[in-house]
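Note that one protein chain of the assembly has been removed; the remaining protein chains are unaltered in position.
Right after this comes subunit A.
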């Protein structure tokens, strides 16, 4: 049965799809502050899930940690926030989570200023941090069941809350550990439990802080599949920080690089690659002899190679500039350009 509500949802999703194309605004562009919206829950499908403009943070008397960050994340979008240590990633995320008060700027998360976020707002967020070692004596299923209870009053027709414990355990692959004591889980299992807890309220927005540190390759692969499934099936927006650039490349629709408290790049991985270098690397062998060439139009170049040499071409490989190359170039560019403004989050840690 198609209700008015689902129709509305579909219409909004269409709008959202149209909107998603032109969200790659560049740093420096100011986003006009939005007026507070009392219908936040219903209108969240058309407005960004996260929107900041001119976000600034300063600790005590020290220099600014964030110098005007403009960030936008849309519904169902996976955005990776990259940057060297001390670039302000943690500060940014903590402000968005409502755990830290900003010094200046406009911030809207799910249509609400995080400083004024109430419990209903909180119920729509999922948070997965790195350093949780809590509830070591609890059993896995028991803990998920307990934490899920708090979300029960916040379910909506479109989003039943909380997730069923069994379903959630299945989703993160911990079904056979349901009755295990949390303290006995391996590092990777513990991490997956943290993700499950982050998801228990079926969030509209999920924060993932370096989610796969300490995962073995298989666990990492499984986790990546989980993240992609979430953003597809549940339309969950995900803001993820990581130092694993392959992970960012694989998961993120869009990559935001933060350096020295500023966004220095914002776009999809191919867009960023194009900004740094328009060239791709083509490797091949011709009559057994190996060649490496850096070319603008890789497809055209390959076509020409085949036309000219046909069967003589072998071992063909086309490699776009990797995200790692892009990242290193952009961060280095930034550091050589603005040496005077050293990342000042270091001073925060020292306090």
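Things worth noting here:
Just so it is clear, a residue touches a chain if its C-beta (ideal position, glycine included) is under 8 Å from a C-beta of that chain, and two chains touch if they have at least 3 such contacts; residues count from 1.
The rule we apply is simple: contacts and distances are computed from a predicted model.
This complex has a chain not shown, and the name its UniProt record holds, of "Electron transfer flavoprotein subunit alpha", "Transport permease protein", "RNA polymerase subunit sigma-24" or "CoA transferase", is "Transport permease protein".
In the complete complex, the residue from A:63, A:104, A:152 or A:233 that touches the missing chain is A:152. Across the entire complex, the residue among A:63, A:120, A:292 or A:328 in touch with the chain not shown is A:120. Touch with the chain omitted from the figure is made, among A:130, A:268, A:285 or A:322, by A:130. Against the chain not displayed here, subunit A makes contact via residues 90-91, 93-94, 97, 99-100, 119-120, 122-123, 125, 127, 129-138, 142, 146-147, 149-154, 197, 201, 209, 348-349.
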